[in-house]
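Missing here: one protein chain of the complex. Every other protein chain is in place.
Chain nomenclature is as follows: A and B, assigned in order of appearance, with residue numbering initiated at 1 for each chain independently.
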Amino acid sequence: MPVWLELVVRVVGVVAAFLVLPLVVGQAEHKVMAHMQGRLGPMYAGGFHGWAQLIADGVKFVQKEDVTPREADRAVFRLAPVVALVPYLLALLVIPLGPNDLVGQPLDIGLFFVLAVVGVGVVAVLMSAWASANKYSLLGGLRGAAQLLGYELPLVLAAASVAMAAGTLSLPGIVEAWRPWWLLWQAPAMLVFFVAGLAEIRRPPFDMPVADSELVFGYMTEYTGLRFAFFLLAEYVGIVVIAALTTVLFLGGWQGPFGDAYLGWLWTLIKVFLVSFVIIWLRVSYPRLREDQLQRLCWLVLVPVALGQLVLTAGVRLAIA
Amino acid sequence: MTTADVLMLALGAVAVGAGALVVTTRHLVRAGLYLVVSLGAVAGIFLVLTAELVAWVQLLIYVGAVVVLLLFAVMLTRAPIGAADDLDRPGWPATLVGGGTGLGLAVLLVDAYRWSTVELPEPGTAERLGTEIFGSWVLPFEVLSVLLLSALVGAIAVSVRIPGRRR
Partner (left out) sequence: MSERTGLPGEGLAKGLAVTLRTMTRRAHTQQYPDVAPELPPRSRGVIALLEENCTVCMLCARECPDWCIYIDSHKEEVAMPGAARPRQRNVLDRFDIDFSLCMYCGICVEVCPFDALYWSPEFEYAEYDIRDLLHDKTRLGQWVATVPPPPAHDPNGEPSKEEATAARKAAAPATAGQRGAGPEVRIRRPARRPPAGPGSAGNPEASGGREST
């Protein structure tokens, strides 16, 4: 296969995943949330159990007027949704789906790349918050910045623990080094990573920056139409990215009960959807944290646990080696 | 001129241009956003120079954390949307100091290397960087960590509130 063709195939694959997986997760959220609340959820769009609801939503968003507030900083305001979306697209590029380079772009230090790129998403929050010229947006943005800055630390520390255990920063390398018993001794890191990841993508119960009952819609208050759809899409891609990272780092990625070599992609997808289900489940079950509880959880629980896990991992590594 | 050269020059231009905008723009928050562009371009230069890890660390630490902290602080003040008219910065001394330092460094580097070419080293993977840091550069590394530790302790000492003592 010539190089350019391979490149095209990989890029098309990643873009397809970028467009399809969030829709699947979003639809699953609609239905799962509805049934957890004793409802049916969308039933009409597309005929069978409303499967085309999100596509219809997309069409609706495209038709809506694109409003930019008069007082807003136009350039920054318009750029923010793109800045929110692109990091997740880049992150999807390096997450392995299966063995033998079944990945958008194999990268030697993929873990660092993903963490760095996901961290850039904060800038989009601040940009949209400030440029909207709206006090609710600004409040949401400040909350978002404080939250994302804080939770980046446990996220990176937990990821560092598993990287230390695997002895590599490459995501496929980590999956290859993973053994089932890691589920046990990396469990605290997994919990910390998952919770911090939830906070990073601002999902309930960590959605203080958008808290619709307090701040209208936080930093997204002034957005309409396609730009708002971009933010929503970013949220769902964020779920996919965090679920995929949790899968790859802590749940063994493509390692399944049998046939890893040719069924690996299936195991990865199943695990990603299971973790996504848990993310949706948490959203339905728990109320939003208060701002001070949020910071308390981060600095007094997650960071110490992550540091303890680092010490444990280092100890076990030294004992084995 | 290879592709790497072109990329290098373009990224350098972006970095310098965005840096100039940071200090000349009258939009306070936009200055911070230009800083994001500038630091991102520097990360790109690291990439071109095959220092992958350094590039991503640059992105993670500077774009993801430092600039965000900076923007956070600026937004907590009364930063107006649009141009701020009451910015009073002494422009000339800053230009002199900044431009002088930049020119001096540029002259020094150009004079030192002239047209000599250096082979790009092996890609700066995490492993190589680790060997370097914990091999030949272990002393500065440790000194830096002591410095950071003292900064942390200092921050706690400044901010801690002891019950009973006034303040």
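The rule is short, and it goes like this: contacts are C-beta pairs under 8 Å (C-beta built on N, C-alpha and C of every residue); 3 or more make two chains touch, one makes a residue touch a chain.
Just so we're clear, the structure is a prediction, and the values are computed from it rather than from any experiment.
Asks: Looking at the whole complex, which visible chains does the left-out chain touch?
Replies: Per the contact definition above, the missing chain touches A.
Asks: Which of A:Ala16, A:Met36 or A:Val62 touches the chain that is not shown?
Replies: A:Met36
Asks: Kindly note down the residues of chain A that lie in touch with the hidden chain.
Replies: Residues in contact with the chain left out: 32, 34-40, 43, 281-282, 284-286.
Quick note on the criterion: only the chains that are shown with their structure count from here on.
Asks: What is the distance in Å between the mean C-alpha positions of chain A and chain B?
Replies: 27
Asks: Please give the residue numbers of chain B that touch chain A in the complex, ascending.
Replies: Against chain A, chain B makes touches at 27, 29-30, 33, 36, 52-53, 56-57, 59-60, 63-65, 67-69, 71-72, 75-76, 79, 81-82, 123, 125-126.
Asks: With touch defined as at the start, can you tell me which chain A residues reach chain B in the complex?
Replies: Per the stated touch rule, the residues are 71-73, 76, 107-109, 112-113, 115-117, 119-120, 122-123, 126-127, 129-131, 133, 138, 141-142, 145-146, 148-149, 152, 156, 169.
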